[in-house]
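The complex appears here without one of its protein chains, the remainder shown in place.
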Amino acid sequence: MSYTIEGKTGPWELVIGLEVHAQVISRAKLFSGAATVFGAAPNHQVSFVDAAFPGMLPVINRECVAQAIRTGLGLDAEIHLESRFDRKNYFYADLPAGYQISQYQHPIVGRGVIEIEGADGTTRTIGITRLHLEQDAGKSLHDQHPAKTYIDLNRAGVALMEIVSEPDLRSPEEAGAYLRKLRTILRYLGTCDGNMDEGSMRADVNVSVRKAGEAFRTRCEVKNVNSVRFVMQAIEAEAKRQIAVWEEGGVVSQETRLFEPGRGITRSMRSKEDAHDYRYFPDPDLLPLILDPAWIETLRADLPELPDAKKRRFMAEYGLPAYDAGVLVAEQASAAYFEAVARGRDGKFAANWVIGDLFAALNRTGRSIETSPVSPADLGALLDLITDGTINGRIAKDVFEEMVASGEAPGAIVTRKNLRQVTDTGAIEQAVADVLAANPDKVAEYKAGKDKLFGFFVGQVMKAMAGKGNPALVNDVLRRHLA
Amino acid sequence: MPLDPATVRRIAHLARMHIEDDDIPRLQTELNGILGWVEQLGAVNVEGVKPLTGAADMALRMRDDAVTDGDIAEKILANAPERAGDYFVVPKVVE
Partner (left out) sequence: MSLIDLTLAQARAGLRAKTFSARDLTAAHLEAITALNPTLNAFITVTPEIALAEAEAADRALAAGTAGPLAGIPLAIKDLFCTEGVRTTAASLMLETFVPPYESTVTAKLRDAGAVFVGKTNLDEFAMGSSNLTSAYGAVTNPWRRAGDDTPLVPGGSSGGSAAAVAARLALGATGTDTGGSIRQPASFCGIVGMKPSYGRCSRYGIIAFASSLDQAGPMARTVEDCAILLGAMAGFDPKDSTSADIPVPDFQAACTRGVKGLRIGVPREYAAPGMPDEIAALWHLGRDILRAAGAEIIDISLPHTEYALPTYYIVAPAEASSNLARYDGVRFGRREDGADLIEMYERTRAKGFGDEVKRRILIGTYVLSAGYYDAYYLRAQKVRSLILGDFTTAFARCDAILTPTAPSAAFAQGEKMDDPIKMYLNDIYTVPASLAGLPAMSVPVGQSQEGLPLGLQMIGRPFDEETVFAVAAEIERAAGFSARPAIRAGVSA
């Protein structure tokens, strides 16, 4: 697990912390009644409050607070019964009030944890420093006019949760695993859709490098990276840049940078030159947010089973290996699908089909588990047909492909195409006799000791029976005839 | 802690207000006068005192999560100094 980057002066360790901005799922904005739906016409989801018109005042949305509490509970974090809103003052074209309402001194959620899993299956606990609620800014479009920037405030005022990790991450892979895990938890909780393409999850990446055993060196913040892949690339690029600076005798200065995916580099952000003096102070338009412990308990009671717990349960209840369980719980929908198939059946058998055949089919057809052409009930029915010997495993693959293509139920396909497994020993005896009679030379070779020809005979018999022979019976009969 | 001209300039820039060089001595005098005067608060013993952020002695009231506003683009843009279609327009921003 000790990832390092080799420099001219030897290996360097990475120290990484992530600040993730996750868009809260809510109908209306954090402090106004305007809608939050993605993709509306410019400035059509804007109220006078969002556009910071004179005399406009913020009023907080209860559901956004609930979502922050749910998320805090899902991260095993302390929920602060009293929190406050501060103003973070800076001028920017898409920040209408000239300040962002955020939580600086007293966030709603304190310390928590996320467990991540390395490629080798080992787990590591990453600390969460805090989670706070804040407003999103609007959107600046720089590519509409050569000399102008266009401003759309639809997103201005949408609730964000800023989730800050401890500087516990040590490699791009760990950062990727952390982000994926966080995304999974948020999606389970229904507090953020985790859609990075639409900007509902964005990461600010804090990176520094050091020699083994050293204290932390100066870090830089790479702003607004919007995919897991880019986060990993940005970390590597920024770490390499810093290593080069140190090794050339320079000093890394704390600054805000931007990742350019196309060029694979980070560059200094001009617009943030004096952004360090945000002049935070308590927002006098708002009052302390005091939470009723009973409300928190209600929210806790309604939490769904979270991925770690579900994974442990899948391993215990269905006898799944850790890997399978991990794959299945990554998305709530696949976990639910799996459970619908596995309930009352063999868990490992069900997992193999879901992870193997079903996921492959979804991949191939570009569908998601939610729009799967094969329902869990039908997949379960298919497994039952195998288990009760109606069809064999070989034929089941064909039936499954047919199900994917047509959506037809497995029983109907088996009947229509007459795919029932043949268990009639007479028919098998006949097919075996025919195959052996047709291949006297092979029989002789087999009997002379070429054991691996047994497979050839099985294949020939199955072919003669159009694949429908019961494999166990075919083996038995063959063995007997060849003995 | 008297303000020097560079601090006056820095504060004006933070507040995004252009000030003429000629105005700096006057502003420096005025601001230092006010700051010197408010510094008498240094004489108050505030140890252990909880800061008062506002005069309203209440907890924050929360509203329901319902869409009750928006879809008034024309009103939002009606006072705009410059617009293009339904966008506000500003001089090019370099990030």
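As written, the chains take the letters A and B, and residue 1 is the first residue of each chain.
In the analysis below, a residue touches a chain if its C-beta (ideal position, glycine included) is under 8 Å from a C-beta of that chain, and two chains touch if they have at least 3 such contacts.
Predicted model, so just to flag it, every value in this text is computed and none were measured.
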| item | value |
| --- | --- |
| Candidates A:P11, A:G250 or A:P284 - the one touching the absent chain | A:P284 |
| Residue, one of B:P5, B:G33 or B:G85, that touches the chain absent here | B:G33 |
| Where the unshown chain meets chain A, residue by residue | 48, 51-60, 87, 89, 91, 93, 96-99, 149, 151, 276-277, 279-281, 284-287 |
| Contacts of chain B with the absent chain, listed as residue ranges | 1, 3, 7-8, 11-19, 27, 30-31, 33-35, 37-42, 44, 46, 49-58, 60-61, 63, 72, 75-76, 78-82, 88, 90-94 |
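The rule is short, and it goes like this: only the chains that are shown with their structure count from here on.
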| item | value |
| --- | --- |
| Centre-to-centre distance between chain B and chain A (centres being mean Cα positions), rounded to whole Å | 40 |
| Residues of chain A touching chain B in the complex | 26-28, 32-35, 41-51, 59-65, 84, 91, 93, 140-142, 144-153, 258, 269-271, 274, 277, 279, 282, 284, 286-290 |
| For the chain B and chain A complex, residues of the former touching the latter | 13-14, 16, 53-54, 56, 58-73, 75-77, 84-95 |
